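As you look at this complex, bear in mind that one protein chain is not there, while each of the others sits in place.
In order of appearance the chains are A and B, and numbering begins at 1 in each one.
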Amino acid sequence: MTILKAENLNSFYILDILGIKQSVMAVNGVSIEIKENEIYGIAGESGCGKTTLIKTIYGMIEPPLNVMEGRVLYNIDGKLVDIFSLDEEELRGLRWEYISYIPQGSMSVLNPVTKISDSFWDFIKAHSNYKDKLEVENSIKEHLNAVGLPLKVLNAYPHQLSGGMRQRVTIALATILKPKIIIADEPSTALDVVAQRAIIQLLKNIQQTQKNTIVIVTHDMGVHANISDRIAIMYAGKIIEEAKTEEIFENPLHPYTKYLIKSLPKIGDKSYKVSVPGLPPSLINPPPGCKFHPRCDSFKPECKQIEPQLIEISKEHKVACLLYSKEMGQ
Amino acid sequence: MKEDNELLRIEGLTKVFSLGSVFSRIRIVAVNNVSFGINSPEIFTLAGESGSGKTTVARIILGFIEPTKGRIFYRGKNITNLKDIEARNLFRKEVQAIFQNPFETFNPLRRVSDYLYETCWNFNVSRNRNEIDRIIDEALKAVGLSLEEVRDKYPGEFSGGQLQRISVARALITKPQLLIADEPVSMVDASLRMSIVNLFKELKERNNVSVIYITHDLATAYYVSDRIAIMFRGEIVETGPVERVLMEPKHPYTMLLKESIPEPDPKMKWQETIRLMASEEEEYLMKGCKFAGRCPYVMDICRKEVPDDTVVDGIIVKCYLYTSKSEKTTV
Partner (left out) sequence: MNLLKDLLRDGKFKFGFITLCILLFLVILSFFSPYKPTMWNVTPRDLPPSLKHIFGTNSQGQDIFWQTTFAIRNSLIIASIAALFSRIIAIIIGLVAGYRGGRMDRVLMSINDSFLVLPLFPILILVSTLIKGRLSFVSLGLILGVFGWAWDARVIRSQILSLREREFTFTAILSGSKTLHLVFKEYLPFVIPIIFSTIINNMSWAIGMEITLAILGLTNLEIPTLGTMLHWAISYQAMLLGLWWWLLTPVVISVFLFVSLYLLSVSISEYLDPRTRIQRIGIAKE
């Protein structure tokens, strides 16, 4: 069952500096379908547009971000609802109860001058109608137990906790109302390896218990390998490949994905690794045709003129590359 | 254990930070009795989580912070708290560094090439205009760029990967013997990291430059280094050749670190859950072994006294699991 759908999304940042107008085409024709009860990963370099895509899906559209085209649909109680048709009030009602967002560097969303328990309490009060204080306290404790956090964090102030612990508390906060979709933007990037593992395991745990959907955005392919069911690779504002995790790692099709997988260092492997050559493209003046063509070693003259579409090549494996699409023939 | 071609030696380096007011001071021992040696040439990794003290060690070596205790030897000469200006200059010429955040490495309001010129000029690499241009161009070409691409541009016009490369080029102008790289690729995109890491390999193999590679990313550490030292809460807990330490870790913390690396291979997912400490401060202030709070093999003595360094099969470990097995050695 589809829980979230994006159709031909185009979100640009319209900048006006000293009278010169420029559009940063951060999301450039993206269509995705996310299912219930899955972990959907979005991978890509910084500047490829993944954070913008997430913000658009969540409905957090503030100038200079503008949605130029496209729809975002949530599956609410069996019906597909276009979120841009809802007003601010209705959209806000969905947040945290239906869809949760954990932004990058979210450890700082906790109020530094109140105890953790108060943050939880304020949160629940703002979003539901619990009258019974005891009931609420019990549900908080239950939730913390379910996600494996020690109850003593409730009495602490945010600055007394380590970075990893703060992040887990933030995740617990974001999931206490049991939302159907959780969007996590680089949830473990600022943390060290051990804390990162704890965060990722926490997210996995929550998904397995609550059977909801997690959309996880990170450039770290190791994290995707451990948690995502399906991965979408983003490049210069477009999705260029999407498949099950095993497929992406064992059988990458797009030249960029191939480079990405090959360049990952592994312990036990001292063979020579190379990076993707060249530079990431500008989102203001992207290259014509396929946006990866200046860095691609399978480049053909047609790649400069035709922009490849995301096409399903084999079961659930989509790729946007002229090497595979029917425009070229095989 | 001093070797003939030893470039740098750190002995018993300790740094204590005092925080708080007149009435309540907390002492945080950021670096506790750290010792290691760097040969020439070699790539030596100082690995650990953020907050383990590795950046503090780097800053002490570079002379930006004064150590509370301990000595530093460069080429056999004691350079701790070096006051002599000439000797300091010589040291700066031979020991250079690059840092974690490529966007902060250069002043956003100054041209990047200015730093390259200044390095040339200040260290007397050359004072001839044309020759300076040639030297800078060479340094930039060695990192895959050129003076033309870089001239007269500000940091904001480059990507993180490019800035990091320019930073390396700047550090190479004085033809240093030792390069200290503090988390050089953690803020660079995963897809571009290897090109910078490969640079370090080249530097060692072609130019005989030693590199102290400071990182929390064990995968790149494995790929590029010869030896590795694992730091935990200010102490080095394990030192040795990188294959041995990372493939067959001896210290329980190294084992934890190795298991926690997200393998980019969906067939090798994490199996068990782990425990995290609620507060880092607690661990720093512990008596005895700082890992005792989370160690699956903890014994009573671990909580009471800090273990000494033991040598096991050529690897230096700081753990009571090994003290009865092998001879005790102070290094």
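By our rule, a residue touches a chain if its C-beta (ideal position, glycine included) is under 8 Å from a C-beta of that chain, and two chains touch if they have at least 3 such contacts.
Note that the coordinates shown come from a computational prediction; the quantities given were computed from them, not determined experimentally.
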Considering the complete complex, of B:170, B:251 or B:318, the missing chain is touched by B:170
Among B:74, B:123 or B:253, contact with the omitted chain is made only by B:123
Answer key for B:17, B:64 or B:297 versus the chain not shown reads B:64
Residue among A:2, A:22 or A:210 touching the omitted chain
A:22
For subunit B, which residues reach the chain that was dropped from this view?
62, 64, 89, 92, 96-97, 99-101, 104-110, 114-115, 118-119, 121-123, 153-154, 156-157, 167, 170-171
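Here, only the chains that are shown with their structure count from here on.
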Return the distance between the CA-based centres of subunit A and subunit B, expressed in whole Å.
32
Footprint of subunit A on subunit B - complex, ascending
49-51, 159-162, 189-195, 197-198, 216-220, 222-223, 246-247, 256-270, 273-274, 276-281
Listed in rising order, the residues of subunit A that touch subunit B in the complex are 45-46, 148, 150, 152-153, 156, 160-165, 168, 191-198, 200-201, 205, 219-223, 225-226, 245-246, 249, 259-261, 263-270, 272-276, 279-280
